[in-house]
Structures are given as structure tokens and as C-alpha cells.
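Below: one structure, written as C-alpha cells.
Here the complex is missing one protein chain, while the rest keep their positions.
And then chain A:
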């Protein structure tokens, strides 16, 4: 490994910088980066655009950020709005706000509060979602999947005012995983080992291996026990 001292990138106010290989990137205000960015730490506040791929070890984004390429991140915290045109790969991913992804997501540990729209497959190790707005994803696959709806708090009211007016529900074609625990979910198929279908769910077919719990009021078209 060549050890070079990477430069830092700082943007204050309104400015544009070029992509490249940086140590720390810090953007305050309205910043645009043209091209691919590799950074050890990516810290943005305000309105940020990356016109390329972003690869970073650590990401902390407050405000609005749009990435035109793919995002690959280690530990990330996003407060606000993140839009990725390409795919997302991350170790730990925490979102408070709105997540928009154009392609597939592969995340080890996803902790999300707010609303989201993932056009591709969401492949997660552990997923914990608390919905304030609508969640939409083509498919979910993973190990532990938990979906909850958050009670409206004062803060919640403020967020819902920001979010598009949709009922806080998860819409997806299929969910496959080991431990699945759902609330307010609309899905064609849910397949898992241990499955809990909670309040407000409407599921076409549920396939489970060891355990199925259904709360009164949840709708299920068909229940199938598979395997041994």
C-alpha cells in the first residue's frame, strides 16, 4: 500500500469542487462535487450534490444530499433527505428522514425512521424500520426484518408535515427472511422462518417454517407451512 497524505476537501457557502481521493470531505452550505469521490470521512450539512459515485468509510449527512452514481459507505448517519440514483452498499446505515434509491441496496444493519422508496431489491442483515410516511420497495430479503409504525408525537407531526401525504405503510412485492416482524405492511408474499404479522397488515401469501403469529385484524390470503 502506498501511503500518501490525502488532502481534505472543505466547502463553505456555495461552491463546486472536483471529485477525487480525499481524506476528509466537509461541506457546509450548498456544495457540488463533480465526479467520483473517495473519502475516509464524508460530512455534509446543507444541500449537497455528488455528480458521480461516492465511496466513504464514514458518512454523516444533515440536510439534503443527492448522489448521481452509486454509494458505498461504512458507517453512515443521514438526517434529512438522501437520494441515490444508483445502488447503495453499506455496513451500518441510519436514516432519519427520507431515503430514495434507484437500484439495489445491500446493507448489513439498517436503522430507519421516516419514509423510503427503493426501486430495486433491499438486501439487509438486520432491518429496523419505523415508518412515519410511506415505505416502498420492490423486494426485501435478509435475516431480521422488523417494520413498525410510529405513534404520532409532536415531532412526528412536524415530520409528517414535511413528508409527502401518504399513509405510513410499507408496500412491497415480497419479503423473505429468517425473522420477520411486520406492522402496517402490504405485500404479495412473505416467506420466513419465524413470522409475525401485526396490526394493519394485508399479505397475500405467508409461508413460514417454524412459527407464525397473526394479530387479530391482520389480513392474510393464504398461510402455508413449509419444510420441517
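Basically, contacts are C-beta pairs under 8 Å (C-beta built on N, C-alpha and C of every residue); 3 or more make two chains touch, one makes a residue touch a chain; residues count from 1.
What we mean here is this: contacts and distances are computed from a predicted model.
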_Chain left out of the displayed complex - its UniProt protein name, from "Disulfide reductase", "Spermidine/putrescine transport system permease protein", "YhbD family protein" or "Thiamine biosynthesis protein ThiS"_ = "YhbD family protein"
_Contact residue for the chain not shown (choose from A:28, A:58, A:143 or A:223)_ = A:143
_For a quick check of understanding: of A:58, A:79, A:117 or A:176, which residue touches the chain that isn't displayed?_
A:176
*Residues of chain A in contact with the chain that isn't shown?*
106, 108, 123-125, 141-144, 173-174, 176-179, 188-189, 191-193, 209, 226-227
